[in-house]
Every structure is written in structure tokens, then in C-alpha cells.
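Input: a single structure, listed below in C-alpha cells.
Only a single protein chain was left out; the remaining protein chains are all shown in position.
Chain nomenclature is as follows: A and B, assigned in order of appearance, with residue numbering initiated at 1 for each chain independently.
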Amino acid sequence: MSKTTDWDLYEVFVRSKRGLSHKHVGSVHAADGRMAIENARDLYTRRSEGESVWVIPAKQIIASDPAEGDALFGPAADKVYRHPTFYDIPDEVGKM
Amino acid sequence: MNAVYKTEDNPLFQYVLGLGDDALVLGQRWCEWLSKGPNLELDIASSNLALDLLGQAELFLGYAAELEGSGRSADDLAYLRDAHDFRNHWLVEQPNDDWGVTIARMAMFSLYHYHRLEGLTRSNDKFLSDVATKALKEVAYHRRFASEWTIRLGQGTKESHGRVQKGFNDLWRFVPELFETIDAEQKLADDGAIVASGDLRFAWEHDLDQVLEQASLVKPEGTGRLIGSRHNGHHSEHLGLLLCELQYLQRAYPTSAGAHW
Partner (left out) sequence: MYTTDLRTAEEKAKDAKLKVPTKEEGEEAFQARIDADEYIEPKDYMPDAYRKTLVRQMSQHAHSEIVGMLPEGGWVTRAPSLKRKIILTAKVQDEAGHGLYLYSAAETLGTSREEMLNQLHSGKAKYSTIFNYPTTSWADVCTIGWLVDGAAITNQIPLCRCSYGPYARAMIKVCKEESFHQRQGYDGLLEMMKGTDAQKRMVQDSFDRWFWPSLMMFGPPDSDSAHSSQNMAWKIKRFSNDELRQRFVDATIPQAEFLGIKLPEQVKWNEETKHYAFGELDWDEFWAVVKGDGACASNRMDARRKAIADGKWVREAATAYAEKQRAAVRAAE
């Protein structure tokens, strides 16, 4: 049996220099929190400056169920297995 | 083969060449890790380190060319000198081997480079102090990266501990050269342009001791003499091979013969 050598998944939130709050930008793999910050910095802030970066192990995130009020779809879950994304409508895509 | 330039000729040029060559050779070593790293995150980290160092190489070699005053460019210096005219420390030309050796090399060099740049921020040479101030931010990150990985490997598993310890053991003989101060360099220090390399040893050793302790690693003892000096154009065999790869295209298709790159 081969042991997994893939590092844990962390979700990444970045606040840009002109931003008011942290936005979810994606995820990184890392062995620990310190490394997650550095990997996130490498991956998500290469082209801008003055950032603030938050990372959190994906399995520690508790997310609301977007379909909670909706009778038709979606099993409710109180643990998040997949990435939670809290975008309403992505701004950039709206312009395209 | 004797070096083309003597150490007494234009000492500041020689010194800045050393800064540029260290950055160029170590940058090239980090380029060699691209797509070969333990995972994608480390490929990205390696490329960041390479980009920082290559950027410094461009700046320092460009300034060296200016100081030389013969109309050469940074590229001319990088691509058209042979090994006996390079002034990098022997430590940075040592091969990557594995991640343990690479990290040991980076830890030892980045701590040195950090303190060297820190001293240069106070240089009375404006170009050097400006570039050093900018580069210091980058190298602060390099030393942290290397120190953290030293600790991770030192404490991680039996295998990683063995490999990084071997890295320090094998490379320790290149440490004395980092702190050697030849007369020409001492004069530059006395003139306020640089900090003498010898004066960096105390801070370097203090920092490294802390990292090694946290990493549960043993500081290697004693060193033999390095026979030969970079100031006279002497290097290990590795530099020639590295330059072969680095310089091949410009040697095969010289811009002086009309090639455009």
C-alpha cells in the first residue's frame, strides 16, 4: 500500500492593495500553514503587491449550503468535502 | 591558464563582477530544477528564486560592465567569458545533486548574501546601495525559505536528515572562501564602498548556528584548504560544464557575427 505523499489542501483568500476584504482565489497544497502562506504567495500574488493572504485547511471550513432553501436540489452537508466558493456573480465574467 | 584581468585592476569592477557571477551561477542552478522539483509548488518556488537571482545578475553585471568601461554589456559578460574570468564563489557552482544538497547550499549562501547586501545598503556607491536595498527584500525571503527547509529536512525523517546533513558536510569546505578578504577588497571596505567579507562571518555563523540547532543538524568541523582562488580565475570543474550549457547559443551564433537573439 502506498502512503499518500500529497500535502493537505488549503483554501486561499487574498486582499489586494486596493481591496477592502479577502476574496477566495483558489487553493494550494502544503505540508503546514507556514508553507501554505508561501505557496499561496507564489501562486496567487505574483503579479501584484501589497497583498494580505489568509490560508485555512480546507477540511476546517464550515460552509452554508447554497441550496438550503430550495426543495428541488442538493443534499445538505455540514462538512465540506469540496471547495466552498462564495462568489455571487463573478465581476469579470459579467463584462465579457 | 591565467585570468585575463588581474585582481589589482579596477577592484570595484572585480568585486561587482563577483556579485553578478554569484547571482548568475546560482540562478542557473535553480533554473535546472524547473519541472524536476518534488512537486509543482516547489517548481514555482524554484522559479521564483531563479528569477530573483537572474534579475540581480543582470543588474550587477550591467554595473560591472559600466565600471569596466570597455563597452561590454551584461550579456557579453554572462555569455562570452570563459571560466577563468568568472569571479563567483565556488559554493554556488556546486551541482544541485538532490534537494538536501541544494537546500544546504542555499542556506549557507543566502545567509552570506543577506549580510553582504545588508552591508551594501550603507555603501557610498549609490548604485550598489540602491540595488542592495531592493535585493535585500528578495534575499530575506531566500534565507527564510532555505532556513525553513533546512529545519524541515533536518527534523523530518531519518532519510531527509541524512541527506541535508550530507549537504552541509560536503559543502562545508567552501565556507572559508566566503569570508576571505583580499587586499584589494579591504581597500574598498576602508573606502566605504563595501563591507569586508571577513567582517560578515560573525553574524553569518550566529544565524547558521540557530538554524542548524533547530534542524537538529551538526555543524561540520574543520576544513581543508581550497587550493586556488576565484580572484585568480580558479574554479572547480563544475563551472566549465555549467558555462557550456549557459553560453552555447551565443558561442555558436555570435551576435558579433550578425546573430540576433
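Odds and ends about this structure:
Everything below uses one rule, namely that a contact is a pair of C-beta atoms (placed from the backbone, for glycine too) under 8 Å apart; a residue touches a chain by one contact, two chains touch by 3 or more.
Just so it is clear, the structure is predicted and the values come from calculations on it, not from any experiment.
The chain that is not displayed touches the following shown chains in the complete assembly: A, B.
The chain not shown here is touched by just one of B:75, B:177 or B:205, and that residue is B:75. In the complete assembly, the contact with the undisplayed chain comes from B:32, out of B:32, B:66 or B:130. The hidden chain makes contact, of the residues B:22, B:58 or B:138, with B:58.
Against the chain not shown here, chain B presents residues 28, 31-32, 34-44, 47-48, 50-51, 54-55, 57-58, 61, 74-75, 78-79, 98-99, 151-153, 155-157, 159-160, 163, 245-246, 248-250, 253, 257-261.
Across the interface with the omitted chain, chain A contributes residues 3-7, 9, 26-29, 31-32, 35, 43, 46-47, 63, 65-67, 72-74, 77, 81-85, 87, 90, 92-93, 96.
Keep this in mind: only the chains that are shown with their structure count from here on.
Measuring from the averaged C-alpha position of chain A to that of chain B gives a distance of 37 Å. Chain B makes touch with chain A in their complex at residues 39, 41, 44-45, 48, 145, 148, 152. Only residues 7, 28-31, 34-35, 38-39, 42-43 of chain A touch chain B when the two sit together in their complex.
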